[in-house]
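Here the complex is missing one protein chain, while the rest keep their positions.
For clarity, chains are labelled A and B in written order, and residue numbers in each chain start from 1.
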Amino acid sequence: MSLSQTIFDALDSVPLVDPHSHINPRSPASESIADLLGYHYYTELAHSAGMPRERIEEPGISPKEKVSRLFEYLHHINHSVQWSWFVELARELFGFQGETIDRSNWETVFDLAATKMSEPTWEDEVLRKSKVERIFLTNDFDDPLDDFDTYRYVPCLRTDDLVFHLALPQTRERLAKATGFEVTKLSELRHAIGTLFAHFVKYQVRACAISLPPWFTPREVPVVDAAAEASLQRVLAGQANQADRDTVSYWVFWRLAEFCQDTNLPFDLMIGVNRKVYPTGVYQGQDLYDSRWSMIQYADLFNSFPTVRFPISVLASVSNQELVDYAWIFPNVIANGHWWYSNTPTFIRHDLRARIDAIPRNKIIGYYSDAYKLEFILPKYRMFKRILANVLAESIVCERGLSETFAVELGTQLLRGNVDAIFFGHE
Amino acid sequence: MSLSQTIFDALDSVPLVDPHSHINPRSPASESIADLLGYHYYTELAHSAGMPRERIEEPGISPKEKVSRLFEYLHHINHSVQWSWFVELARELFGFQGETIDRSNWETVFDLAATKMSEPTWEDEVLRKSKVERIFLTNDFDDPLDDFDTYRYVPCLRTDDLVFHLALPQTRERLAKATGFEVTKLSELRHAIGTLFAHFVKYQVRACAISLPPWFTPREVPVVDAAAEASLQRVLAGQANQADRDTVSYWVFWRLAEFCQDTNLPFDLMIGVNRKVYPTGVYQGQDLYDSRWSMIQYADLFNSFPTVRFPISVLASVSNQELVDYAWIFPNVIANGHWWYSNTPTFIRHDLRARIDAIPRNKIIGYYSDAYKLEFILPKYRMFKRILANVLAESIVCERGLSETFAVELGTQLLRGNVDAIFFGHE
Partner (left out) sequence: MSLSQTIFDALDSVPLVDPHSHINPRSPASESIADLLGYHYYTELAHSAGMPRERIEEPGISPKEKVSRLFEYLHHINHSVQWSWFVELARELFGFQGETIDRSNWETVFDLAATKMSEPTWEDEVLRKSKVERIFLTNDFDDPLDDFDTYRYVPCLRTDDLVFHLALPQTRERLAKATGFEVTKLSELRHAIGTLFAHFVKYQVRACAISLPPWFTPREVPVVDAAAEASLQRVLAGQANQADRDTVSYWVFWRLAEFCQDTNLPFDLMIGVNRKVYPTGVYQGQDLYDSRWSMIQYADLFNSFPTVRFPISVLASVSNQELVDYAWIFPNVIANGHWWYSNTPTFIRHDLRARIDAIPRNKIIGYYSDAYKLEFILPKYRMFKRILANVLAESIVCERGLSETFAVELGTQLLRGNVDAIFFGHE
């Protein structure tokens, strides 16, 4: 057995806490493979390969019809890493025995999955096979949090709407409903945000999170600030320009960092996405990016909040060295997982090696699934663990001459230990 | 025999259609190795290593003298991949038997080549040994196209002059001569461009192409637009400023995209080059780049022309992930080859792996030779096929667990199938 296989086997037995997902705790597992293949990774790739958006997004089509239509195009991605996730989960979770899944045999997989998914123990079975103990969610700020198991599904306050969409009336209505009062000025807005934090803290929130566009350059806007107050007024009146909206965004963002400081919550920053670059793309398949941004845009933030831990994800591999080097220098910057467009083997390998070369080992969160359905956690983590095992074998054992035991301990810390330490305070 | 060797052997037998070259169809092969070593890759590297430009560009020196002078410096690049192309073609095409070519033995190679090249069947022999069936050209807009075999040498309308050099009187004179009338306003310019397209379509053009500087950010300028009309007038009068020239550039570029749409032509975009950064460099050895640009500059174009296929080449590897991800999302974005400064093994390997990880397989054009002389097609494609075989062995067979047959089929599609489908409509 090869060294990297031995290391993989050891890592594959580590019980996981997945520190970022989009799981819906009221419906965490899938009801059919339409829930899996409807994941934007597949719909957008099928669309990119030629499938008209209307065909996959036609209202009212049955799950089986949807899957049938997708398989008209999925052979175009049967070589891809995204497809390998589906094949691996079909084998491991549904007991599918074949090598490939295509137009000739997808119904077998559909039926196998349907049987499995209809069992009342399916959620537990998936979690057990995936060796996952706890999973972080992505909760809207107005999520009640009182109707699911917050031990298994760990609340995480997602704040994009507060920072970027306060100009939308429906955001403010949701905020009013969630906090019990209307925002008419900055002091009330701050109070509303504080109310949200208190609500989430009550339900054992373990992180605050936000995704950010490349141009975002947070700056301090004081709690009391006449110009920011005027900008907010124009936002509330529907008369704001971009500068007003930005001012309010930066004001709210700075408050979030302050509340993270006050409540000792890590603040996950997921940096680099431009929304709706391809507005006629499929659902959730419209976002891309401009890779020209720099971690230096966040220097003021890191300097202003030395006690807040910032687990940071970057969208493109060209940003990885900046992340490595800012985590090398700033105590409060933590390298976090391999996000979205960088969650493919070539980029994971390159980025992970650079992190393991140079960042303190207590400041690397190896991976998170980003999954929408539980079934994806297993194949995504498996992909990562294979790469991690390989990088540890090469970098740690072969190049640095350290032992296999050392490599496994390091890998375990990246996979699990640092999640416990950073989000739960278990050093 | 290793897995990657087996895959290479299978790929090396695939008949090729080379989708981008600078071959002169009236003189496609070389007359002496001076034609090969006069390729800017060698003259600029010899110059960079210390050879004065005047020495290689002295008027009137014989081919043999030119080669003799180059060999005073070529030992400085005998380790490079560019040099390996020349050694490989000398072995495969001229029957050279030695290991190295240097000051001590270049005349042997010169003479061997001269004998071969003087044979009337040389062009055919090179194509046969290179397994090339058809080769795309880079035709000036005023190329008559009627004096060569357009089956073997596929016309491609190169449009840099129209977009960037309309302010030069000689460009407008060439345009007048090619289309039969003088341009005095936008509507006439549009008509002239349409006439060029009609001419090229008559001769089975298969692509429109352009190379673009990093700052280029195409935007829609309507066919009828008073401001653009005024800019054109100042361009024609020799009184234009940079803003006028840019306006006309964007106006013309948008028209090209419209005509590609109307004529169902793929529009090859080769993005990222700054011209004449080193103006005293050797011929064709003066261009470099600023890698700070983003695919997002083309989002409006991709959104505006959903039916036009855009095979895209990027100059630097730091742009590759954006290319991968835009091709992942936009149906009309296709990753095309490994261009110029990225056509070296380290960047090809990294960039190709990332493409194979994540782009639909029908949207990756593996390679083009970019060759000025037929003899270079063989070693350049060989370099690529070795890397492709290696990447397929590692990514597809070892990592994803797919079969060798699957890997060969995928490689064949990247090498040939997608060229047929994208440029010839053979799905």
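Operating definition for what follows: a residue touches a chain if its C-beta (ideal position, glycine included) is under 8 Å from a C-beta of that chain, and two chains touch if they have at least 3 such contacts.
This one's a predicted model, so the numbers in the text were calculated from it and none came from an experiment.
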Among B:20, B:47 or B:400, contact with the omitted chain is made only by B:47
Which listed residue, A:7, A:295 or A:387, touches the chain dropped from view? A:295
In the whole complex, of B:26, B:79, B:177 or B:426, the residue touching the missing chain would be B:79
Tell me which of B:25, B:266 or B:281 is the one touching the absent chain. B:281
Determine and list the subunit B residues touching the chain excluded from the picture. 44-45, 47-50, 76-82, 84, 99, 274, 277-281, 285-292, 316-318, 341-342, 344-347, 350, 386
The missing chain sits against subunit A at residues 292-296, 299, 302-303, 306, 318, 321-322, 324-331, 350, 353-354, 356-363, 395-396, 399-400, 402-403, 406, 410
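Note that only the chains that are shown with their structure count from here on.
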Compute the distance, rounded to whole Å, between the mean C-alpha positions of subunit A and subunit B. 39
